[in-house]
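Omission of a single protein chain aside, the complex is shown with its protein chains in their original locations.
Chain IDs A and B follow the sequence of writing; residue 1 opens each chain.
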Amino acid sequence: MDDTFAKTHFLTAAQRNTLNKLIGYIVLTVLGIAFFLPFAWMLSTALKAEGYVFAFPPQWIPNPVQWSNFVECMRVVPFGHYLLNTALITGISLVGMLVSSTLVAYSFAKLRWPGRDIMFVILLSTMMLPGQVTMIPIYIMFNRMGWVDTWLPLTVPAFFGSPFFIFLLRQFFMSIPTELMEAAKIDGCSNFRIYSNIMVPLAKPAIATVAILHFLWTWNDFMSPLLYINSPEKYTVSLGLQAFQTQYTTNYRLMMAASLIALAPCLLLFFFGQKYFVQGVIMTGIKG
Amino acid sequence: MNKSKSTLLHREALDGWLYASPWIIGFFLFTLGPIVASFVLAFMKWDLVNPPRWIGLDNYLRMFNDSVFWSSLKVTAIYSCFGVPLNLFGSLILALLCNQKLRGIEIFRTIYYLPSVVSGVAIGLLWKWLFDPTFGLINYLLSLVGIEGPMWLASETWALPALIVMGLWGVGGGMVIFLAGLQGIPLELYEAAELDGANRWNKFWQITIPMLSPVIFFNLIMGIISSFQTFTYAYVMTGGGPNNATLFYVLNLYYNAFLYLRMGYASALAWFLFLVILALTGLVFKSSPMWVYYESEVKGR
Partner (left out) sequence: MVNKRMVSIIVCIALLCCIAPSVGAAKKTITILQWMQSPEAQARWDKLMEQFYELYPDIEVKPIRTNEYTIKLQTMVASGNPPDVAEARVQWEYAMLAPRGAFMDLQPYIEKSTVLSRDYFFDSAYDLFNMNGAQLGVPINANLTCIVYNKDMFDAEGLPYPDETWTWDDILQAALKLTKDVDGDGRVDQFGMVVPTWYFIHYLGSRGINLFNEDQTQFLFDTPEAIESVQWLADLWTKHKVAVPLAGAAAVGERDVAFGFESGKAAMSLDGTWSIADYAETIQAFDWDVTLLPLASPGAPRIATMITGSYVIPKKAKYPDEAWKLIEFLLSPEVRKGDVARTGEVPAQIPVANSAEFLSNPLPPADRTMWIRGLESARFFIEPVTVLGMELNREINQALDQVWIGKKTAAEVMPPLTKRMNEELAKMD
């Protein structure tokens, strides 16, 4: 916005640009520090030696720096195994989620069918009932199905779409001009081709957002694995992190080191994945 | 076009159901049963141990005579009144800041999203330190300018505002969604507006906001839903205290379900909250034709 803006005003474009950038950086940095604090605390705790964790106020730069925490936490817990489990669960559910949620959202946004609006209200309503009261009925259901202590409760439901992502994608699909669709229809395109060849490519930023958010949420999910997984060999990373805690003690330095390892794939994905939702397809030439 | 319009519409209706069927099937398989179960449980007494027993409307009657119910509703309403708009504006502003083309902006985006993914333990401990009345950073900063800071989480007055501030840390999720929305705005619109002599504000209000309105709408609806279901921070940080000043509706519900083992009453609480959220989001939906701008809306039949 600022680049285009600078062209029309009385300060020289270069001056204006520099000023804007400077202000931008200052604001970004001040806010950034506030948002960076919890991560910084994790990092510094993960590098501390035993006995230095509870310095209060926090000692931000550990002295001594103990890198071995990262090695030690991997020894306590078969972390590689848990990472692999989590990657499998997340990957499987991600595929199911993307296919079904985009298709369902397209149907809600762009197709006319009897009962659509009622079904949409029902879809939204399912998010309005607090999960605390359906948790036990859901557990009983999966228990009767014999799904407890398997990955099925963590992956299968994703193949039927999630209301949150369906609603989000519907909003994006609805902002795509219908003229495009009409034109394709006149050319004889089926509804499915319109979905796969027009809607999905144009909604790439939204789909990338859904993919990233779903990845991060499934990766970090604690409650479902806690309820459904009993055997250590089926643990996810979030369950594995419990190992640094016992009834009376918490080993914060190892726990934070392990949390950072668990977090690393998320951070890398977010850092490198953002170009897909930020510099995605810019829909030029559509309007007018 | 050699097919008649009605066959086309028929075809579209068929495809519509077909494409929506994954969710519809999933709804009947996994979602409906537990929802019905909780609806029925709301008319029962169930302690998780002994078989549920039918008690009719008792749970609902009890609810309206329960002072804790009313106070938790009030706490949640106050939290939402401030929290929903603050979060919406916060995430929008962050998204606008992060949409600039600056070197290293990717790092800033990642940092803003960090609190949404870092460990809950780290966040909890850090906030405890920030808000600690004696050793905390916030009161230390206040003391530098000669203000004696409040007791924050131990104060009936300040605990709720403290939780509202904490909630603001999670704006990264909304920011990501807004960022995706901002990409859908065609640059030509801005260029055309500039030719008409529009300034920064004009462009923001007349292009960015209307073009972003479907996403604002989404974040508003989800903000209302999640804010009325707020639970985690209060559970971890205050346990609902002091003197129930931060006993959120869903925290009270959780206590009823898993601490007092009154699953029936908790279910009734859940269904009342469901109605409240449904009414509020319904209002937003009703108002949406006035302010949400879709490129072209396809009406259902």
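By definition in this document, a residue touches a chain if its C-beta (ideal position, glycine included) is under 8 Å from a C-beta of that chain, and two chains touch if they have at least 3 such contacts.
All of these numbers come straight from a predicted model, not from anything done at the bench.
Student: Using the whole complex, pick out the displayed chains that touch the missing one.
Tutor: Those shown chains that the absent chain touches are A, B.
Student: From the listed residues B:S21, B:Q100, B:Q206 or B:N244, report the one that touches the chain absent from this view.
Tutor: Missing-chain contact among the listed residues: B:N244.
Student: Could you tell which one of B:F43, B:W169, B:F217 or B:Y255 touches the chain left off the display?
Tutor: B:Y255
Student: Looking at the whole complex, which of A:M135, A:A158 or A:C266 touches the chain that is not displayed?
Tutor: Of all options in A:M135, A:A158 or A:C266, contact with the hidden chain holds for A:M135.
Student: If you put the missing chain back, which residues of chain A would it touch?
Tutor: These residues of chain A touch the chain that is not shown: 50-56, 75-76, 135-136, 139-140, 143, 148, 226-227, 230, 232, 242-243, 245-250.
Student: Touching the missing chain, which residues of chain B?
Tutor: Answer for chain B: residues 47-50, 128, 131-136, 143, 151-156, 159, 235-244, 255-256, 258-261, 263 touch the chain left out.
What we mean here is this: only the chains that are shown with their structure count from here on.
Student: Can you name the residues of chain A that touch chain B in the complex?
Tutor: 1-5, 7-8, 21, 24-25, 27-28, 31-32, 34-39, 41-42, 45, 56-58, 100, 103-104, 106-117, 119-120, 122-134, 136-138, 140-141, 157, 159-161, 163-164, 166-168, 171-172, 174-179, 185-186, 190-192, 195, 205-206, 208-209, 212-213, 216, 220, 241, 250, 252, 255-256, 259, 263, 266-267, 270-271, 274-275, 277-288
Student: Note which residues of chain B are touching chain A in the complex, please.
Tutor: 1, 8-9, 11-20, 22-27, 29-31, 33-35, 37-38, 41, 48, 94, 96-102, 105-119, 121-123, 125-126, 129-130, 135, 137, 140, 169, 172-173, 176-177, 179-181, 183-184, 186-191, 194, 197, 200, 203, 208, 211, 214-215, 217-218, 221-222, 225, 229, 231, 250, 253-254, 257-258, 263, 266-267, 270-271, 273-274, 277-278, 281, 294-301
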